[in-house]
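Only one protein chain is missing from this complex, and each of the others stays in its spot.
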Amino acid sequence: MPDTHPSVMFDRTRKDRIGIEEAVLAQPKSVGQIAAIIADAMAEDRRLLLTRLQPDQHQALPAAQRAALDYCAMSYTAMLGARPSPRDMPRIAVVSAGTSDSGPATEAQRVLAYSGISATMIADVGVAGLWRLLSHQDSLQRMQVVIVCAGMDAALPSVVAGLVPGMVIAVPTSVGYGVAAGGRAALDAALASCAPGVLVTNIDNGYGAACAALRFANAAGGFT
Amino acid sequence: MPDTHPSVMFDRTRKDRIGIEEAVLAQPKSVGQIAAIIADAMAEDRRLLLTRLQPDQHQALPAAQRAALDYCAMSYTAMLGARPSPRDMPRIAVVSAGTSDSGPATEAQRVLAYSGISATMIADVGVAGLWRLLSHQDSLQRMQVVIVCAGMDAALPSVVAGLVPGMVIAVPTSVGYGVAAGGRAALDAALASCAPGVLVTNIDNGYGAACAALRFANAAGGFT
Amino acid sequence: MPDTHPSVMFDRTRKDRIGIEEAVLAQPKSVGQIAAIIADAMAEDRRLLLTRLQPDQHQALPAAQRAALDYCAMSYTAMLGARPSPRDMPRIAVVSAGTSDSGPATEAQRVLAYSGISATMIADVGVAGLWRLLSHQDSLQRMQVVIVCAGMDAALPSVVAGLVPGMVIAVPTSVGYGVAAGGRAALDAALASCAPGVLVTNIDNGYGAACAALRFANAAGGFT
Amino acid sequence: MPDTHPSVMFDRTRKDRIGIEEAVLAQPKSVGQIAAIIADAMAEDRRLLLTRLQPDQHQALPAAQRAALDYCAMSYTAMLGARPSPRDMPRIAVVSAGTSDSGPATEAQRVLAYSGISATMIADVGVAGLWRLLSHQDSLQRMQVVIVCAGMDAALPSVVAGLVPGMVIAVPTSVGYGVAAGGRAALDAALASCAPGVLVTNIDNGYGAACAALRFANAAGGFT
Amino acid sequence: MPDTHPSVMFDRTRKDRIGIEEAVLAQPKSVGQIAAIIADAMAEDRRLLLTRLQPDQHQALPAAQRAALDYCAMSYTAMLGARPSPRDMPRIAVVSAGTSDSGPATEAQRVLAYSGISATMIADVGVAGLWRLLSHQDSLQRMQVVIVCAGMDAALPSVVAGLVPGMVIAVPTSVGYGVAAGGRAALDAALASCAPGVLVTNIDNGYGAACAALRFANAAGGFT
Amino acid sequence: MPDTHPSVMFDRTRKDRIGIEEAVLAQPKSVGQIAAIIADAMAEDRRLLLTRLQPDQHQALPAAQRAALDYCAMSYTAMLGARPSPRDMPRIAVVSAGTSDSGPATEAQRVLAYSGISATMIADVGVAGLWRLLSHQDSLQRMQVVIVCAGMDAALPSVVAGLVPGMVIAVPTSVGYGVAAGGRAALDAALASCAPGVLVTNIDNGYGAACAALRFANAAGGFT
Amino acid sequence: MPDTHPSVMFDRTRKDRIGIEEAVLAQPKSVGQIAAIIADAMAEDRRLLLTRLQPDQHQALPAAQRAALDYCAMSYTAMLGARPSPRDMPRIAVVSAGTSDSGPATEAQRVLAYSGISATMIADVGVAGLWRLLSHQDSLQRMQVVIVCAGMDAALPSVVAGLVPGMVIAVPTSVGYGVAAGGRAALDAALASCAPGVLVTNIDNGYGAACAALRFANAAGGFT
Partner (left out) sequence: MPDTHPSVMFDRTRKDRIGIEEAVLAQPKSVGQIAAIIADAMAEDRRLLLTRLQPDQHQALPAAQRAALDYCAMSYTAMLGARPSPRDMPRIAVVSAGTSDSGPATEAQRVLAYSGISATMIADVGVAGLWRLLSHQDSLQRMQVVIVCAGMDAALPSVVAGLVPGMVIAVPTSVGYGVAAGGRAALDAALASCAPGVLVTNIDNGYGAACAALRFANAAGGFT
């Protein structure tokens, strides 16, 4: 059957307007569309970031495109082109409770890397073994932004926010069963947090948390 | 208008059958019905426990009944008759996150007291200030049952369960606003807890948590 | 009936630990408890911030306390003590869609004012008359943090986030009828926003949005 | 296994009664049933419109039927027979926010085309890049009916309705993740819209929006 | 306590832009604000429409304003100023299932009347007694727009849409108990309707249905 | 303020058509309307059944009407006129779990009495004390229809249906707290029942259960 | 992998106790378990009814069992053994709105047939073409029990119940998209029905509706 998805109109002025490039949400697009977008970028020698690119979509791309892409199957992200030289600032940590939360955590890490920011990864620090988190306390208190990815461990963002003075961004994750399935329990626990100033993204939205951190970088830099 | 509520059929064999006396859930009953139940108990010189007795229901009772009752407006509980001499065992703590959670916490405490068990109260230990809970760590680790009442601080049962070897019973509470209103967020967070072996009651059900602790006392005593 | 609410244990090290003073959530507390907290602060000549202090709670306080408090009936906030001299930074705007959203917007403004930050208020800019928002575009693009309060106008955070490079914090509000009642529709629309990097608080949580802005100030200042 | 679905009783007087032909909702039907319906229509030389015909259902039809059908895999629609000559009126636009929304948008377009109405397609105009929508403002203001398909961009129907005097029909779409999954967030945002006079269909119901536009055509023409 | 609600910024160009005047949603506003808005309109000799003006809000207005207003307690609407001379077109009916639905039905009728359109009211035609609706069948089939208000009688919009060729706008209503309470059951039944081309408003939104009918009038008239 | 509710169109042929008289749902009607309906019935010497007539509505009726009505404050029902002589058949029991469920149980009983059927009332048989229900087992097994009213005791309809061969109609009730509040938990438990052939009404709909029992009487009698 | 499902304990006295044989819910069982149950029945020359037997489960059974079973892929039911000679009474109709609803409708029909009752099938009578249902009005009015299966056509049970004096049992069905998906909208519409005495089963529970009809037969026969 022919590939009839319409062509895509990019928001090319987005970077100038709000300081964040448009990324390509790959999952709902056809392989033909994705390949066309990549081909355009390669032809113009433009960088490109794709999110939620499923392994089977990735496999179906032309070999030359696959060779050019830096693809990560855990976070479903792909990058084309050189990365900027790493910046020192802002200091950002991505904290995750367990293995189930590593997909969105890695997505956040890689979206930041695409903009030259090296986030510190702190994994497996669920509150059921509180000593694990407390062993990172000093490091976390120096961070300007802490992204906390947690699903079954809905308590983690509150505990972190009680320990650190920087921005705390909770990314509820969807892995889990029973009332945890889909992530609504983790989302609501983060929104209801008793710790002051926790901010929340959509479920599994590591990309959104990273974009918010980029907004922090924009704003803390005074838009210079 | 006449008081037409039907008379109530007590489950008088409950204490012998399952080791827990039937209590009177007062809120949905008419004042006339409640007064009749109390009068019966006074006539038979029987002890009585009432839960969810609203202040206006209490005020409307005959003065002699009000004088005989030990009423607590914070937990909406009332007791009639002498309390048993206090037992040493089991060791039970009732932990609460904030002032909003003191109603169900006190309900649990008083239902236990009605059976001669003095629970230790540990209040105001929300995880946003983790040092408060950790200062009680040694005491909590010696408890056989820890009842944890928390609404906006949905993280508390998980953190407690990661610290103690005894039974952990979460009582989600309903006070809060937005997604926390009604207690569903706290309930789901407790059910989804990453800490192993957390058990949960209905929202605001301090009475149920105390009854479960009585079941613990029954069972740990070997039904002797 | 006696006032049996337990006394409150403050998290007095919070300011040093995370850079935000503990505030008093007044609504679930008894008038006696609130008055005791205020009396303590007055005795120690300490500043104090109360949120969700209902008009009838405020009316029931001792006259001397009412005279000392700066109370705002629209946002249910009360402040005791001198405010710090205003700071220039960070640049923060509080945007609201309609009159229904002014409660949380004013709460955010006053919590910021309590910390010496004068936020710019931009009201009545619902997207049904887009020209109103666009007339503030230049001002908004210079802001480091934009707090957007909207209930029935769930579109507003997305539109704002498409226009500005700074941080965007959506505060869904609960006023509305039908599917809008309670604020869940506004909350979900903000979480699902197609604009990158929108962060969200609990429904009606202007206090939380202001605390997040204080975290921004902490972090952008480098914790110096 | 034999094909035991019962035969279908068409509502053959529907066109005369309400001005809209009955269409065949293919998805819940067996291939045998669908083939029988198509065979009947071909035998009687009747036109036919099928919706939600899945690619695997289409593939399983007899080759002769597949040759006779005009099938569109993006919108899952199939048409049999000649289309009426195009009419000038009414002027209808189908607006969509992103690629994820093109399925229902195309379904609406093709259902209208089956009745001889050429709708104007305006795609990729999500509010995160508002300039894209505003560049179509003049065209949109001349439209009698604007169908707006949007899922993650739940703000779009409100923004459009604030710009145009014609009818605005929102079609919430189901593509998205987290709170957006399934389309309920988009649906509720459209229903709660602050812009006056937005009407809404079921999630993904491009067919229903097109039928409503046909009702507009019936009514605006005075049923002549 | 002083009336601290901020002043309101009207969308004064709305009528020119989209053909519908801005109305005042009174319920979430303070009496002082409402009185100020009315005073402004009286001073400028401008017409004004208020919706959801509660009886106690109305009672608290100055006597002179109450005398000038045409207030309807069933629909909570108030109008100031002369009504336009009635127009013949479009032909609109407002159908309601039962007494519970008369509030939104009357709201729709009066909002239309404010624009000079006399809608035909057809009440008490719930499908449990189908003969009542069928007795109006001829009249309904001549209508260009039929607004159907129904709560417990969620079947009514589908039945009407199966009978008439004009536009059908369902207004789900909130009165009812059990699963019907709040109107979500009626809303979902209308959205899921098997009858083609039913459009839906928010629960109880008679105002929105009337505005949609005004958009019909705009569009059917060709914007002349 | 004048009483502007429109007059009510009765479905006077309902009794002939489906064997059940139309009843008046009083709660959403104004006192003026209710009084007019009663006056009409008294003038025509017609019997009348009102449901959900609130105590304050009842109090506000003219004294002569109050004297003529048989009003029951527990079930909110009122009857006017003579009751038919009691019939022997069908044999119907109304079973309720606790005091909280007596409102709907009594509503069912009185609606049946209005048609001359004396239902057997069996109260206070919650499954927490199973011996209470089992003591009625013989009686229940002879019943043709068993109406089971239960809220917090969601198990009761299943247990009854496992014991009896007659029709079992579950009426979920709304009294309760936490997840039980509003009756959805009881409703879903009844619908999901593992016992075969349990049928369910809307929450608190004792009237509906009684009407279903009247349909049973119609049908079992062969419509003679 | 070995088939480790535990053996099943039948409720063999059910038929004597409540007049309905236990049926086997096949879907959650392993093929090994199902085959063992069938083998037992064949060895004892016992009749057997299986529900929700999926096609792939059926295909995996031993050939001899497949030959002995009367399997229906549309309703997922299988019967073993001779059917009783058909009875005249009770008169039962199974009405369905559209093709999507034929699965549960056929399940009800076959479960009744297993007990010797021939139900009248009336299909494709959705209310969007009301004439179709009205053409069966005389027949329906003679039925003792009418089972109404409807999903997207949630109006159908109300319309039927307004026309007939017999018992009306609504079976909401799950086929549909958007708000109709899963059947909750159809369920709630049936529960909220304005027509008196509609009873409801779980979604897709044609088996339960048939069992309720068997209870009717039990009860109407006077348990003789």
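As written, the chains take the letters A, B, C, D, E, F and G, and residue 1 is the first residue of each chain.
The criterion applied here is as follows: a contact is a pair of C-beta atoms (placed from the backbone, for glycine too) under 8 Å apart; a residue touches a chain by one contact, two chains touch by 3 or more.
Not measured: the values here are computed from a predicted model.
Shown as candidates are A:G32, A:P55, A:P86 or A:G116; the residue that touches the absent chain is A:P55. Considering the whole complex, the residue from G:R14, G:R47, G:R66 or G:H136 that touches the absent chain is G:R14.
From the set A:V95, A:A128, A:L163 or A:A213, the residue in touch with the chain omitted from the display is A:A128, counting the whole complex. Counting over the whole complex, chain F has residues 97-98, 126-130, 151-156, 158-159, 161-163, 176, 178-180, 184-186, 188-189, 191-196 touching the chain that is not drawn. Listed by residue number, the positions of chain A touching the unshown chain are 55, 72-74, 98-100, 102, 121, 123-126, 128-129, 131-132, 175, 177-181. By the touch definition given at the top, chain G reaches the unshown chain through residues 1-2, 4-6, 8-9, 11, 13-14, 17, 22, 25, 28-29, 33, 52, 172, 174, 182-184, 187, 202-205.
The definition used in the following text is that only the chains that are shown with their structure count from here on.
Note on interfaces B-F and F-G: more C-beta pairs are in contact across F-G.
Chain C and chain E, compared by their mean Cα positions, are separated by 34 Å.
Our note on geometry: chain A versus chain G, Cα centroid distance of 49 Å, whole angstroms.
Residues of chain B found to touch two or more other chains are 98, 126, 128-129, 178-180, 184.
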